[in-house]
Structures are given as structure tokens and as C-alpha cells.
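The complex appears here without one of its protein chains, the remainder shown in place.
Each chain gets a letter, A and B, in the order it is written, and its residues are counted from 1.
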Amino acid sequence: MQNSWSLPMQSKDYEIIIGLEVHAQLATRSKMFCRCAVDVNAPPNTKVCPICLGLPGVLPQANDQAIKLGIRAALALGCEVNLESSWARKHYFSPDLPKGYQITQYERPLAEHGELELPGMDKKVRIRRLHLEEDAGKLVHSTRETLVDFNRCGVPLAEIVTEPDIRSVEEADAYLKELRLVLRALGVSDAEMERGHFRCEPNISVRPKGEEELGVRSEIKNLNSFKAVREGIQRAAKDQIEWLKQGKEIVQTTYLWDEKLRELRPMRVKETAADYRYFPEPDLPPLILDESEIDEIKASLPELPAAKRKRLIGADLSEQDAEVLAAEPRWEEYFTGLLDAGASIKEASTWLLNEARGILAERKETLAEFKVPIEELASLIKLLRNGKLTRPAAKELLTAMADKGKGAAELMKELDLEIVSDENLLEDTARNVIAENPDACERYHKGKTNVIGFLLGRCMEKLRGKADPKAAREMLMKLLSEGK
Amino acid sequence: MTLGAEIVKVADLARLELTAQEQKRFGAEFEKIVAYFAELQRLKLEGELLLGYPCPRTPDEPRDYAIEVERLSKHLKDGYFKIPPLLA
Partner (left out) sequence: MSKLPSLSALALLLDHGEYTATRIVDEIEANIAANEPQTNAYINLFIEEAEAKARRLDTEGVRPGEDKPLAGIPIAIKDNICVADKPCTCASKILEGFVASYDATVVKRLKEAGAIIVGKTNLDEFAMGSSNENSAYGPVRNPLDPERVAGGSSGGSAAAVAYGGAVAALGSDTGGSARQPAAFCGLVGFRPSYGRVSRYGLVAFASSLDQVCPITRTVEDAALVYSVIAGPDPDDSTTYPSEPDEMDLTDEIKEGTKVGYIKECFDDLEDERVSDAVLRPFRDARVELVEVSVPLVRLSVAGYQLVAMAEASSNLARYDGIRYGRRVERLGLKETYAVTRGSGFGDEVTRRILIGTFGLSAGYIDAYYNTALRYRAALAAEFEEAFKKVEFLLSPTAPTPAFKLGEKIADPLAMYLSDIFTAPAALAALPAISIPAPDKVDGLPVGIQLTAPRWQDAKLLEFAHAVERL
């Protein structure tokens, strides 16, 4: 594998300009302009009706929920929602497009002028527009024939278009991940890239640093993973820089990402030179929104990942922990559950984000597979806080709980992990340790009092880490001073 | 440029196969028809005709339609519509 993430040395003289178009599938039950169920995994052409198949005489009906989800996403992205937006037809012939046009929004989109802050980068990407449209069907290719399934045809999409504000592969990656988080937090889209819920088409140009004018763009389609997006952008930028250095003219080209060969395949110029002949959709009057509806949706927005991140960092969480919680709704849910069950942020962060996460990472498991329910981890934390467990014993207990799925108190008893604070047992153990380590005792008496830590360690060892550290220390000091 | 000269491009855009003779015939007619239509340009008018009522919105409730594709087409395979290969 070549070193694909770094640009050639001389490329530091060039600047990469990236704009991103994202198509996010909206989480509705039915399609954008008909009432067929959204179920792309159903047997082919079973979730279709005269409307989405484009039979003669049919007319579209706009899905209320899709409009609401679009507004929700727009508000979360800081867009101005247009009180009047309009529908348009975009024409091209393709076997997965039954009407010969796609219903979309063109001149007046649902929303405009938003922005998205990239986490940890001190950078905002401006969003040019967000509009609603319908998806196309699916094509299955073989050498002998192409097969068409229209189950996906008409599924609602929000297209979110940035200004050309992105300057690196890392920024593009951060934008996409943050956008996905936002859409998921809103419940607007499942936004799973691999399942095609979240599709990205970047356009890339390069220019010598210091130059104002934008270069000629390359566009990439068919990118179906974050990795493919990164590689595709990298490759397109690299090629353009190479051509500029060789003094070649760059021709505006649309590429298809070849997932198998992991490279860009230019589409034929004819396919690129589209003339979409947009015009207002005569079958749908303009979409007129009420301020009050927009206000209502605004009031219902949940805390967004960026705000959550800020709140958590403000509340004594490390940036890294805050990022985990902001990025992974499951972890955040578990974390919040621990807090609700009485754990402090510090405790929850230690036992969930460090210890439990460590155990799962070691086992290559996800949180969904974690056998310890929230209330049991909370009770482990409580046992520790109440002095029923030592820290090492608590770690051992957690590992056992993760193995067996049993409750904290039950398993603590079963494994005999409860703290030892019994005076007699502690005294016996301490006496043995003192007897076995005369040298250490001598040094203690000569004033090296920190040797007590070493002796305490020996006690712990003998009691399998369960000794009450405070009581054991006191016992040792008492016996040592007696033996003086 | 006139439509007569644009005929080949437009026919391609509209996916209509025309014979050379048809291109010539339609091309000649277009010159005349489009010239007549172009008279509108001299009027220099403004405005937009509005329908006057907003787009209705339909509740997001799925309905089963169960259309039988067998009744629409005989070019089928395993429930898919079959077309000539796109990626040869």
C-alpha cells in the first residue's frame, strides 16, 4: 500500500479546495412523494406503486414528516429556513429514474446559509443549502444484463451542500463525521454510510497558494465509506497538483470511485455534460411554512454534539472522554445512566470510559455486548465508594462481572472480594509481614518512613488486594512503633 | 444559432432517434415555429403566475400497494426489470 495520506513534497505550494455534497436518507416510514413503505431490503419491486414507478397519470404528494425532518436538520445546522420554497424537476435519462426527472428543489431550497463547526479544529464550514429530493432506484449490473429495483426509488433525501471551505482531507473527514453525528442526534437520519443512508460527493480543486481564483473542479461519485472519501479526495488532489506542475490544462471531470481497485475512473465526457433543464414542478405548489412551525421544531431540538462536548469538557471530563460521548450515543446513554444512578462524573468516567472500555477493547467487543447493566456498574461504584471494596478488588470484580453477567454484590461475595478490615486478621498479617522483612523495619526506625508503602504492599499481597488500606497502614504503624 | 442547427443535440437530449430526412424536415419546421415563438421576447414582460395555495402535506403513513410488475412488463427477471447491460 502506498503512502496515500501525504501529498508529494512540493505540494505544500498548493492549496486544496473541497466542497462536499451529502445526501442523507431521511428517517421516514414512507417515501417522499408516495406512501410506499421505505424498505430497501424487501424483495425487488415489492415496495412500489403507480406513483414511484412513474405510471401514466400519477401525481406526487409531499411527505409531511420528510419536510419536518428537513427543517430539523436545517435548524440544527444553523440554516435560515425559507418560509417559501419550491419544487423543481431535474431531467436526465437513467433506468433507475422512472419519470425521466427527479423531483428536487432548485431555485428556492428549503434552507440556506448554515454552518458546522469541526470539533477540535477551530474551524467552521459554511453550508450553502439544504434541500429535499427523492432517491433513485437501484441497478444491479452483470455483463449480460442490468437489473432494476425501484424499492429505493422515491425514498426521501436531504441534500446538504457546503461552500468550498474545506482545505484538507482531515477537515473533510471531520465535517462528514460531525454531520453524521448531528443527523443521528436529531433522529433525522440513520446516516449509515455503508448502507447508503449517507452518501458523499466531493468536488475538489487545487490552486497555487496565494492565488484567489478557484481551480477547475473534479467531482467524485460512488464513495461508500469514510475511507473511500479520504482516498478519493487525496487521489484527485494529487492528480491535479501533478497536472498543474506539468503545466497541463485541467478539464472538469466527474469520476467514479472504483471500490475494488481503489482508484478513480473518469466518466465519459458525454455523461458529464448534463443539461438538467430544471423548471418548477407544476404538480406541487410551493411549500409555504409557518413561523410557528419552525419555532416549534426549534424548541424540540435535542442537545447537539458540539454543545454536549462543551458541557462535558466544562464538567471535568477530558477532551478525549467528551469526544467518545459526543460521538457515540450508546456510550453517552450508558454514561448518563450511571450519573442518574448516583455516580459522579469522575467515577463514571473512570469505571465506564477507562475500565469498562478497556475490557471491551481487549475483547474486541462493543458496548452492546457488555454484560454489565448500568445499575450493576453503579452498584460496584457505590461499593467502592462505601469502602466495601478496594480499588484492585473492584477491577477484579468488574472483569468477573463482564465475564459472568452477575450482579456486583452477589459476585463480590461469591469471589470473596469484600474488603478486609477485621482487626485480628489485619494484625496477624501485619505481624507476619514485619517478621519477614527485618531490613525494612530497621530502615523505618532509622526514619525512612516511606518504607511503610512497601510493607503495606506486602500486606495487600497476602490478602489478595482486599486489605482496607487505611486500617492496614494504621495497624503497621502501630506494630512498628510498639516494636521500637 | 437556431433550433434548426440544434436539432441533433436536442434529439439526443430527448432520446429520440431521427432519420436524416426527419432531421431535415423537423429542422426546417422549427425555424419557422421558433421564429414565431420568439416574438414574445420583444414584449419585455415581467411577473410570475402563482397558484395561490400552498403545497399540501401528506401524513407519513405507509400503505401497501402491491402492484404486480408482471402486469406491466415482460422484461423481468427474479422480480427485477431487465434492461440491456450498462456496464459491459
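Here is the rule we use: a contact is a pair of C-beta atoms (placed from the backbone, for glycine too) under 8 Å apart; a residue touches a chain by one contact, two chains touch by 3 or more.
All of these numbers come straight from a predicted model, not from anything done at the bench.
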In the full complex, displayed partners of the excluded chain: A, B
Which of A:Tyr101, A:Trp351 or A:Phe370 contacts the chain that the document leaves out: A:Tyr101
Touching residues (missing chain, whole complex) on subunit A: 50, 53-62, 89, 91, 93, 95, 98-101, 146, 148, 275, 277, 279, 282-285
Residues of subunit B (touch criterion as defined above) contacting the omitted chain: 3, 6-7, 9-18, 22, 26, 29-30, 32-34, 36-41, 43, 45-49, 51, 53, 55-56, 58, 67, 69, 71-73, 75, 81, 83-84, 86
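In this text, only the chains that are shown with their structure count from here on.
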Chain centre separation in whole Å, for subunit B relative to subunit A (CA means): 42
Residues of subunit B that touch subunit A when the two form their complex: 13, 15, 50-51, 53-67, 69, 72, 77-88
Subunit B partner contacts - residues on subunit A that touch it in the complex: 28-30, 35-38, 43-46, 48-50, 53, 55, 61-67, 87, 93, 95, 139-150, 275, 277, 284-288
